[in-house]
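As you look at this complex, bear in mind that one protein chain is not there, while each of the others sits in place.
Moving on to subunit A:
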Amino acid sequence: MAAETGTPTTLTLKSNDDELFSVAESAAILSVTIRNMVEDGCAGGVIPLDNVDGKTLASVITYMNGISAIPADEEKKKSYRDKFLSDKDFETLADMVLAANYLNMSCLMDAVSAKIAQVMEKKSVGWVRRKFGIENDYTPEEEAAVKEEHKWTFEGVETDDDN
C-alpha cells in the first residue's frame, strides 16, 4: 500500500447499471484494472466498470474493504475470504469470478474459482451442464461409453436437489 499521508483518497466506481459506489483508493487498487486507471490519471471523476453490475460490484467492494483492513497475515486473510464466500450461491459466485477476472484481482479470482470448484466437486454431470449452460453434444451411446470408462467417479455423487 502506498505510504501516503493525509486524508485517504476516495474513488467513485460506476457499475454497468449506473450505480455509484465510493471506495477508498487504497482498497480499490487491489484491482489491477482500477490501479492502472488510477496510475494513468483516469481516476479524477467516476470510474466506469462496464462489465460489472451493481449487485456484484457492491459485493466486490465489501470484499475490497474487508480484506484491505486485515494486516499482512495470510491466515487471517484466508479465513476472511472463506467466510466472505461461504454463503454465496453458484450464480453469485459465477458473477463474482467474472468480475474478479475483469477487475484483475488474482486473490479474489483464486478464492472464487476454488469455491466454485468446491461447490461442484460432488455434483452430477447434469448439474454442471445446467449451471454452466453447456449443451450435451454426446450421443447416448458415446456418453455411456465415457461414463463406463470412469464408472468409479460416479460413486458418491450428490443428488440434484438445488435447481
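Just so we're on the same page, a contact is a pair of C-beta atoms (placed from the backbone, for glycine too) under 8 Å apart; a residue touches a chain by one contact, two chains touch by 3 or more; residues count from 1.
Here is the rule we go by: contacts and distances are computed from a predicted model.
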| item | value |
| --- | --- |
| The complex's invisible chain, by UniProt name, from "proteasome endopeptidase complex", "NADH-ubiquinone oxidoreductase 9.5 kDa subunit", "Ras-related protein Rab-5C" or "F-box domain-containing protein" | "F-box domain-containing protein" |
| Touch criterion as defined above, residue of A:L11, A:L103 or A:I116 at the omitted chain | A:I116 |
| Subunit A, residues in touch with the chain not shown (by the definition above) | 90-91, 94-95, 97-98, 101, 109, 113-114, 116-118, 120-122, 125, 128-138, 143, 146-147, 150, 152-154, 157, 163 |
